[in-house]
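Accompanying notes for the structure given below.
Here the complex is missing one protein chain, while the rest keep their positions.
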Amino acid sequence: MSDVSTALHDPLEEVAASQRRHGAAAWAWWLLRRLGLAVLTLWLVSVLVFLATATLGDPIRAILGRDYNSNPGRVQQLEELLGSDQSVVSRYLDWAGGLLTGDLGTSLASTRPVGELISGSVTNSAVLVALSALVMIPLAFGVAMISAHYRRRRPDTVIQTILLAIAGLPEFVIGVLLIALLATTVFKVFPAVTISSPTGHPWDNPEAMVLPTLTLVLWVAPYVSRIVRASLLEVIDSDYVELARLKGIPENVVMRKHALLNAIVPGIQVVALQLAFLAGGVVVVETLFSYPGIGLQLVDAVRNHDVPVVQALSMIIAGVYVVVNLVADLLSILLTPRARTAISS
Amino acid sequence: MSTDAPAPAEPSTFRKALRQKRFSVGLAITLLLVAFVIVAPYVAPFGENEVAGPPFSKDGTLGTDYLGQDVLSRVMYGGREILVIALFGTLLGMVLGIAIGIVAAYAGGWWDEVIMRLNDVVLSFPQILLALVVLTAIEQPSALILIVLVGVSHAPRVARLARGVALGLVSRDFVIAAEALGEKRSRVILAEVLPNMNAPLLAEGGLRLTYSIGLVGSLGFLGFSTNPGAANWGQMIQENRLALATQPWAVLAPVIIIAIFAIGTNLMADGIAQVAQRGEN
């Protein structure tokens, strides 16, 4: 018996010894590595954006259309702005160097600095996305919890059917239906378009924020809610929830302490993904409601073939995705003991 | 369970899906809509660009649009572009994505790392943004360009799923058994790995088709379509939306038909997903 127990202590010592010794250093190293990967991704994103906008077609020909042959002076002016006489590599380096120093280039359409042009709309869009997220997250989690509570019974099936129907709808469909319902055809409660003075902000008129926000919320919440419900149910079926019940732990404590904690991590992942989704969704929603954000500006810039503006805005949207993902990764690791201890040991 | 009584023969994914109400309903909706898109132009009361009355009037079943064209006829003509581009774009995205995902999972190690890292780069663009960035430099997109854009924007998302599913399979003993017998790598992928992925991949395909419809519709709505004069559901919304209060059908008709289409494909996808999930347990 005695030699058995000594044999058993071996693996234990192994776990204990390596733990915590290099905790801080290991975390720093992990963070550094993860940041490095994010920077690498951003760099590749910039290459992709530049190649797609600058080499796939001839933006100058696209901008001028029929004027291309009749207006050589304008062609030359645009070529200078884009640096068309230089090689692709040096143009990229110029542009990327500018990005790093905060110089986003000059708009082809308005010949104003891009940074000045977009700063206002970046704020507007950030407010819209943040507001939508703020409404969406509690709503989606709440609906998921109600649904999981009634699993496979009537309320659950009804909720799931509705969510499934909404989940497939494109954002402009949701937006138009909301406008028809709440702004024009049926009820006339909220304004259908955002009108703000050039100096003011769209939220100066809070009523006008309702429909764009609601559209974005309805667009992503069903998906989030369905995923959270699924991971909740998976946890509820787990052995440790069964043991907690067999131990005699009251049901509400089982849910709160044993189930929710473990179901929240997949929730974080999907919320992060959907925040990035929102960043794309603003393109269509802002156009629909004429909301003065980066989406509206991006569509205008694409229509005008205004290459520098498109480049700057796509870098911002892709950057949001990379950062949100990084934060979500960090949060899930912090909330998953297994992953957490794996790093520090 | 080792103790089950002799089970009935394993039916195909499609048969199992058919038993699901949501799948059969979704399939019926989708097939009806496809039939409508194909047949409707031949029975439309007016031509695609034929003026039927004054702009935004109540003439005809659903009234007229901003140029006085018949809305019903425009809806009947307007599904072709969405259908073709969404379908082929989805197909392209699936094929690309599955190939990338399986190769990454099967090759493993360093290759896997590099492939998935590059995949992440494309993933960091919301799908519509990827399309817009490319369209910046192009004067008038052709159908082929739109198909490629839709396909390429799907591919990394499909690849991520395909890799996840394949990773669960390549470490299974039956794949290792085939390796030990010395089967060719291509045969291992095609005969051992791929057939076991069809349920989750079909579900993903249905979901991707749903998103394709939204994506192509959105591009049309933003004014990017192959032919500005042709009828196109997405574009119709854009053209007529200022008259939503006075002539709502000019906007609502295309919106509703896109909604039905998307709901149909999404129901179908979810039906298959349920089957796929059950297969795992």
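So that you can tell them apart, the chains are marked A and B in the order they are listed, and the count of residues begins at 1 in each.
The criterion applied here is as follows: contacts are C-beta pairs under 8 Å (C-beta built on N, C-alpha and C of every residue); 3 or more make two chains touch, one makes a residue touch a chain.
What we mean here is this: contacts and distances are computed from a predicted model.
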**Prompt:** Which name from "NADH-quinone oxidoreductase subunit D", "Beta-ketoacyl-ACP synthase", "Nickel import system ATP-binding protein NikD" or "NAD(P)H dehydrogenase subunit J" does UniProt give the chain that's left off?
**Reply:** "Nickel import system ATP-binding protein NikD"
**Item:** Missing chain: touched chains present in the view
**Value:** A, B
**Item:** Option from A:Pro72, A:Gly97, A:Gly200 or A:Pro250 whose C-beta touches the chain left out
**Value:** A:Pro250
**Request:** Would you indicate which residue among B:Ser24, B:Ser57 or B:Asn196 is in contact with the undisplayed chain?
**Result:** B:Asn196
**Fill in**
In the whole complex, of A:Ser84, A:Thr123, A:Thr185 or A:Ser238, the residue touching the missing chain would be A:Ser238
**Request:** Kindly state which of the options A:Gln76, A:Asn205 or A:Thr341 is in contact with the chain not pictured.
**Result:** A:Thr341
**Message:** Even though one chain is hidden, which residues of chain A still touch it in the full complex?
**Reply:** 1, 3-5, 7-8, 11-12, 15-16, 19, 237-240, 242-250, 253, 257-258, 261-262, 335-338, 341
**Fill in**
Residue positions on chain B contacting the omitted chain are 1-10, 172-174, 176-177, 179-183, 192, 195-196
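What we mean here is this: only the chains that are shown with their structure count from here on.
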**Asked** Cα centroid separation between chain A and chain B, in whole Å?
**Response** 22
**Request:** Going by the contact rule at the top, pick out the chain A residues touching chain B in the complex.
**Result:** 37, 40-41, 44-45, 48-49, 52-59, 61-62, 65, 164-165, 167-173, 176-177, 179-180, 184-185, 192, 276-277, 279-281, 283-284, 287-288, 298-299, 301-303, 305-307, 310, 314, 317-318, 321-322, 325
**Message:** Which residues of chain B touch chain A once you look at their complex with the stated criterion?
**Reply:** 22, 117-118, 120-129, 132-139, 210, 213-215, 217-218, 221-224, 234, 237, 241, 244-245, 248, 251-252, 255, 258-259, 262-263, 265-267, 270
